[in-house]
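First the structure, then my questions, so here it is.
What you see is the complex with one protein chain gone and the rest in place.
As written, the chains take the letters A and B, and residue 1 is the first residue of each chain.
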Amino acid sequence: MAKEAMLDEWYPVGLFSQVKTTAYKTALMGEPIEVSVGADGNAIVTTSGGRVLSSRVRYGHVWSSIGDPQKEIFSIPEADQPGRRFVDVGVVRVRCSPLRAVENFLDIAHFPFVHTDILGAEPHTEVQNYKVEIRDVEDEVWATQVKFYQPQAAKSASGGITTEYMYRVPAPTCSVLYKTCPPRPSEWDVITLFVQPLAEDLCDVWPWMALFDDETSMTDLIHFQQTIFLQDRSILENQIPRLLPLDPGMEIPTRADLTSVAYRRWLKRHNYTYGAQLVAQ
Amino acid sequence: MSADTTGFWTPVALSADLPSGTVIPAHTRAGSIALWRSDSGRVAASADRCPHRGMRLSYGFVRGETLSCIYHGWSYTQTGNCLRIPAHPGLTPPDTIRVATHLVEEADGVIWVAVGEPVHPPPKLEGLVALRSLTMHADVTTIEAASGAKSDETGLLKATQQYDTMWLLLSEQEQGHTLVHVLLDGDNTLGHRISASRAVESLRRCAEDLQARRSRDG
Partner (left out) sequence: MKLYDYILSPSCYKVRLMAALTGLSLDIRPVDFHPGGEHRKAELLALNPAGSIPILEDGDLLLTESSAMLVYLAGKAAPEWLGDGTAEQSARLQQWLSFSHRLTANLGGARLHEMLLRPGDIALLQAQGVAALRELEAGLVEQGLRGMPFLASDRPTVADIACFPYVALAPDGGVSVDPYPAIRRWSRAIRALDNFIEMPGIHRLHELKPEPQIGTGKE
């Protein structure tokens, strides 16, 4: 699929805390790149041929682009709130389309079956209606008033609660989840999935979090999020077709899938088709 | 195989390898299959793909007479209709939500799935007892060469390794691999069976060596 429209986007390419002076070799959309840190402590990203690429350090990660980004990396205002703990969850490689990885992150109906007894459990499988919109000003997909009953929603929760969520897609391969925060019910915990497209059917997933939680150890927070993602991984590697279908016909959504439907429509509108397929095959 | 032009039967698995209440992946030339046996013992072959978000149904689970997808729990009957969608407990899923199914026959310890619409039933394997199935990274021609025998019209190859005689039912898969179902004559002891199992492992080594040499030499 054509990659032009997605060339000018920002993508995560490494954890800033782990970048060294010796180059870390990776790729963006098939193009080999190298990530390192210079003598001044700044991140350097180049193609393996030596062309210097734009780069930023944001949300604990190094970001880069093989094109020419027209805007800055999306903002997450909650990340600037004092008292938040930032969690670098660590990279996991998945043999799937970067778009499938994002779509799975937006889905809640799978909680009782894939994240059994953690994020959901039978018989509490119903997905109640929620609101979805594509916000014109920000040009982002937003799902709000999402609710799901969970036996153990977060490390900081002490039992089953009905968790409220908001989902946001600010870039084609990034998603931000806002989740009920048990220690501070008026705030949202922020959990993100930043996906680095290596190829149309291969990606490196970099989850990250900004939480209000003064009790749980950093390692426990990392392990909880890795557990959730690893449970999704074997689903992601077994979806057919590998490329995300953007046209109706191949796959059948229901009302529980409104966020994914809006995501696919938004991708198609922008021609974000790297990792996607058009016209039912 | 048979002279049917409207379709043919593929031996996909041994009955003993599909207990009640389980689902396994299988393959025919028509595509990937989720082969499953309901709690009551009935076998069905569904296309290995849930129409919701494309998840392989062979990763799913069987409850009663239905097969459910591991991703969101969508449940299907043996004829392919979607019975329920857990995210919407009150909803009766429309008929348009279904998975394709294929004809299945089970006889003499072997499960066969139809490609197209065969006129005749699958070949009989009278007097033979299924031992095990295994996959060889070699094509049928190479396995025949390694065993020094040819398969007959029913697809059965009589292989003799040293002191063991075995019947191999061959089913060519993708990537030049062959699924081999090993059957023995009815009268055999535990010792015979273990010996036969090891003999077919030897045959596999032979066939795969031969295949590797053939591939290398072009």
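Following the convention adopted for this analysis, a contact is a pair of C-beta atoms (placed from the backbone, for glycine too) under 8 Å apart; a residue touches a chain by one contact, two chains touch by 3 or more.
These numbers come from a predicted model, not from an experiment.
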Candidate in contact with the missing chain, chosen from B:31, B:64, B:94 or B:148: B:64
Of A:56, A:84 or A:124, the residue in touch with the unshown chain: A:124
Given A:51, A:93 or A:135, the one touching the chain that is not displayed: A:93
Chain A residues that touch the omitted chain in the full complex: 15, 18, 88-95, 113-114, 116-117, 122-126, 149, 204, 217-220, 222-223, 226-231, 233-234, 237
Touch residues of chain B, complete complex, unshown partner: 13-14, 17, 19, 21-22, 24-25, 59, 61-64, 68, 70, 73, 84, 89-90, 132-135, 190, 193-194, 197-198, 201
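FYI, only the chains that are shown with their structure count from here on.
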Inter-centroid spacing, chain B versus chain A (mean Cα positions, whole Å): 39
Touching residues on chain B, where the partner in the complex is chain A: 48-49, 51-56, 59, 70-73, 85-89, 91, 96-97
Residues of chain A defined as touching chain B within the complex: 103, 107, 109-110, 112-114, 122, 125-127, 234-235, 238-241, 245, 250-256, 260
